[in-house]
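One protein chain omitted, others in place.
Each chain gets a letter, A and B, in the order it is written, and its residues are counted from 1.
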Amino acid sequence: MGKKDIIARQPRLTAYFADLIQHKKLVHAYLLTGPAGSGKHELALWVAAGLFCQHPVKGQPCGKCGECQRIFSGNHPDVIDLLPAGNSIKVEQTRFLKSEFNSSGVESRQKIIIIENAEKMTASAANSLLKFIEEPSGQITVFLLVASLNQLLPTIVSRCQLFKMQLPSEEQRIQTYQQEGLNTLLAGLTVDIQTARQLADEKTVLELSKRLTQWFLKILNNEWLALVDVQVKFMPLITNKDEQNLFIQLLELFSKDLLRCAIGTKMVYFQDQALQFKQRLTKYSLTKQLTAVELLLNQPRLQQENINFQNLLEALTLQLIKCYHG
Amino acid sequence: MKFSIKRTAFIQRLTNVQRTIASKTTIPILTGIKLTLTNEKLILTGSDSDISIEAAIIKSDDNAQLEIEETGATVLPARFFSEIIKKLPGDTFSLNTFENQQTQILAGKSIFKVNGISAEEYPHLPEIEISQKITLAADLLKKVINQTVIAASNQESRPILTGVHLTIYQGQLTAVATDSHRLSQRKIPLDINDLNYDVIVPSRSLIELARMLPDSSEKVELRISENQMLCFFDQTVFYSRLLEGNYPDTAQLIPNNSETELEVNANDFLAAIDRASLLSHEGNYNIVKLTLDPKQQLAKIYGNSPEVGTINEVLNFESLTGKSLEISFNPDYMKDALHSFGQTTVKINFTQPLRPFTLTPSENQSNFIQLITPVRTF
C-alpha cells in the first residue's frame, strides 16, 4: 500500500505522529494543509491505522493486521472518510457528520473522522465542528484536510493543530520526474508522482498543452484563426469543471514560462516548444510581454465567477492578439 | 463454510436482520450481510453502524434443519442475496464458500455463484462477559422503552436530547428522556447490585429494539460496553451505539413538593383533554387552560381558538387538594403522557403556574414520572 511511501514522503510528520500515538497524546482536531497530491489523506489514514493497529511498532502501523487492512481499504467502521462532492458538502453529509460527532465508535470508543476538502463545509457543518472541538466527547479525533489555510474559517483554524505537508522543492520534483521520463509539465501540476504517472497515461494533459502552445504561436503570428482554435481544439477536450480547472492550471504554468522567457531564462514546463517561443517573444517589448502574462493570470478569477468558459477563452484570445499586435 | 438449511426458517431470520441494513452507507461493507457458521449455529449479522443485529439459527432447531458441514464466514451483498434466497425453488438450499470468497448457493436445479467479501473486513462487534449481564422481563423492558422515548427530542440541533439516558446504580435502572418541553422518567428494580452504568442510547435504536422484543415476560439480557448497548433475546443480539456527551442533570428538575394535587382516571381525563385539543388544533394556538379550585371542588378545562370557538368542560376527578391554580399547557404533551399510563388513576401534582408539573400513577409513585412544562400566558 502507499504506507511505505508516506513515511518516505513525510518523514517528519510520520515520526511526530508515531510518537504521539505511542504516548497516547493525540488531541481532538488536526489541520493538514498542502497542495493536491502532497499526501494529506495518506497521512491521515496512516495515523488512523497507527491508532487501531493491533501490532504497532513504536506507534507505527504494521500494515498487515485486520485493522490496518480494513482502514486502508476504507472498510473500518470507526474511520469515517468524508469527501464532499461538488462545490459544497451536502445536507445529508452534514447531518451524518453531526451524528458522528455525537455518537461513540462501533467497535470501541475510538473514532477518527477525516474531512477532505474541508473548506467546502457549509456554515452549519462548520458550526457543529466548532461545537465538537470546544466540547469534545469520547475519543474522537478529527482530521481536516485543506489545500490552503485561507479558505477555512479562522475560528476553526485557531482551534486546530496545524501541520503543513512537506513538499519537495520544485527543482527536485522536476528532476525526479525527468528521471522517470515524465514530461516536466506534470511537475507543475501535481506534487505526487503517482498522480503524475496517471496524468501521463491519460494523455489529455499533454494533448491540451500541445494545443495550447499551437494556439499561442498563432496568436504571436497575428493569425485571427487562433480564435477558431478555442472552439475546435480546446472545447472538445474541456467538457467538465475538472477539465476547466486543469486548463486554467496550464494557463498559469504557461504564464510562468512566459515570464521566464521575458527575463531571459529557460522555459521549464513547455520545454518542447521553448525555442520557437523564444524567437518570437523577444520581438516584443517587455511591457507587452508582461501585459500578456497579466491577461493570462486573470483567467482563474474569471473562471470562478462562472463565466462561460468558451467565451472566456475567446475573449482571452482577442485580448492577447490586441496586446501583441496593437 | 458449508451448510444446508430450510429456506423458511432462514428467511425469517434474514428479514429480521435486513431491517438494519441501509442501501446507502459510507462504509461499503455495511451494505452486506455477514454469515458466520460455528459448530453450533449459523449467525446472520446486519448493521448500519448505529444498530447492529445478530440473529442465530441453532443446530438443535427442528424447524430449521440446519446441517453444518464446515465452519467459516463470509459477507454477501445483502439485497441481492436476500432476493436470491426468496426466489429459490424448493424447501431447502445449501451454501458453500470457496477460497476466493466466491459463494455457491444450490437449490433444486439452480446454482448461484455470488462474489463475497472476507468476513474479516466486517466490523467487529463487542463481546461482553456474561458476568456483566442485567436480566429483566421483555415486556417490562418494552414498556419502559415505550414510556420514555415519547419524550425524547427529534431535533438534530441538540443531539444529546435525542437519546434516552440510562443509569444503573445500586440495583436500579433509571431511564430518562426529555425534549426540553416534557420529560419522562422510569425506574425499575434490578436483581444485581454491583454494576454501575451511565449511558445515553439513541431513541431510534430503542424504538427498533422495542419492535423486535417479544411480548411475553420471558427474560432478556442487557449488557453494556463502553460504546455499545447489547440486548440478548430469542437467539438474537441487538447492538446499539451509544451517544457521546453529558446528559443534563434531570433529577433536579423534578419537583419534590406540591401545592396542588389532582387525582383523575387517566382515560377519562385523556378524553377530556382530547376534546379540548380539538379546538386548539383548529386554530393553530395549541394551548389549553386548566382551572383548579379545591375549595369548591371544581376542576375545569378551557380551550380557545380565536375565530373558531371555545370549549369549557367541567372535569371529573377522584380528588382535588391544595391551593387554587390556573395553569396553561400544550395538550399534546398531556395526551402523550396520559397514553403512556394506560388504564389507571393518575396523580397530577402542581407547584406554581409557571413551574413544571408532574404526573405519576397513584400507586408506585416513584417509579414512573412524567413532567410537563407549562406555557406562560400574557
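Following the convention adopted for this analysis, a residue touches a chain if its C-beta (ideal position, glycine included) is under 8 Å from a C-beta of that chain, and two chains touch if they have at least 3 such contacts.
As a working rule, contacts and distances are computed from a predicted model.
The chain not displayed here is annotated in its UniProt record as "DNA mismatch repair protein MutL", chosen from "DNA mismatch repair protein MutL", "Sugar ABC transporter permease", "Histidine kinase/HSP90-like ATPase domain-containing protein" or "NADH-quinone oxidoreductase subunit J".
Interface note: of B:253, B:271 or B:298, the residue touching the hidden chain in the full complex is B:253. Screening B:24, B:87, B:109 or B:376 for touch with the missing chain picks out B:376.
One of B:227, B:286, B:345 or B:370 touches the chain omitted from the figure, and that residue is B:286.
The residue touching the chain not shown here, chosen from B:180, B:297, B:319 or B:344, is B:180.
Although one chain is not shown, part of chain B still touches it, namely residues 153-155, 157-158, 161, 178, 180-183, 248, 250, 253, 284-287, 306-307, 309-310, 328, 330, 354, 356, 371, 373-378.
We adopt the following convention: only the chains that are shown with their structure count from here on.
Interface residues of chain A facing chain B in the complex, by the touch rule stated above, are 66, 69-70, 73-78, 80-82, 95-96, 98-99, 101-109, 135, 137-138, 140.
Residues 26-30, 47, 49-50, 52, 120-126, 156, 159-160, 202, 226-228, 241-246 of chain B touch chain A in their complex.
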